[in-house]
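In this view, the complex is presented without one of its protein chains, the others remaining in place.
Moving on, here comes subunit A:
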Amino acid sequence: MQNKTKSFSVGRFLTEWGALVAIFLSFIIFSFTAKSVFFSWANMITILRAISITTIIALGATFGFAAGVFDLSFGSIATIAAAFSITFMAWDNIPMPFAILLTLLACAAIGGINAFLVIKTHIPAFLATLGMMFILDGIELTYSGGSVINPKVAPAGKTIMMAIPDLFNRLGKAPLIIIIMLICIILVELFQHQTKHGRFLYMVGSNAEAARLSGVKVNFYRTLAFIMTAVFSGIGGILIASRAGTVAAGVGGSFLMPAIAAVNIGAAMGGRNKPNAVGTFVGAALIGVVENGLYALSFPYYAINIVKGLILLVALIMSNYANKEN
């Protein structure tokens, strides 16, 4: 067990386990206030399904945050992945496994370009990926002709070569989407906390120069972070396409901010104080539970973002407090 030099304190407990406590409290509150709708097995599945795409995309973002490179383009990568996966099948007649593989390879390549820009040209990651975000959005719009991609309706100059397989559509529904999410969480958690590469990723994020002068290949781990961010965004994007059946322009962008919020709410979890897979899941779950509960209470739809913002701010204030106490 961890050797705690300080005795138990309420503040410390709240910062480390606050997200879980908040989920628990929200559960109790919503269960009483919106009893008929909220507290049911079916609704629990709904919540898990609803947070799964955010969680998977956010898992990718944990790599960037861990290595200290902030990627702003991952929402747009998800959009591209959604568009590619569906059209590779419908327009280009590529069998589903290859379509998915090709999509993920394309995403990895985009991550590689991000890494190249940041490492070789020394542009700040935030700005380099901002540029990449615009480019990707533009590519997607050009590719789709600006309209919603519907695999059943061919745009001008294209023909529908293949109907989307049923299995692809099932990927985005419960239970498969939840199982995929859980597998991703376990894999990322194992990678980040049980392997050498995960450790180095965090070390590079904490102090790149010390890591470099200890023989760690810093640029390799930065590249890895960008690629992993892009691949998980790609998985998220494929699930977006599979769940909706169609791809609207900029659909991935709506996951950017919730994903960043989930990573940062979860970072303080368990006193780890760094982005991690399980914490990210808890962060996404907190947002999901509150959102779902508020819907159940018929809370005004347009005001829900206000609550999300408040959750993020409280979480950040608390983790800041934790850092200070250390």
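The working rule: a contact is a pair of C-beta atoms (placed from the backbone, for glycine too) under 8 Å apart; a residue touches a chain by one contact, two chains touch by 3 or more; residues count from 1.
The rule is short, and it goes like this: contacts and distances are computed from a predicted model.
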Q: Refer to UniProt and select, among "Peptidoglycan-associated lipoprotein", "Sulfite reductase subunit C", "GDP-L-fucose synthase" or "Simple sugar transport system ATP-binding protein", the name of the complex member that is left out.
A: "Simple sugar transport system ATP-binding protein"
Q: Consider the whole complex, including the chain that is not shown, and state which of A:Ser40, A:Asn93, A:Ser147 or A:Asn207 touches that chain.
A: A:Asn207
Q: Mind listing the subunit A residues that contact the chain we can't see here?
A: 2-3, 5, 190, 194-197, 199-200, 202-203, 206-207, 209-217, 326
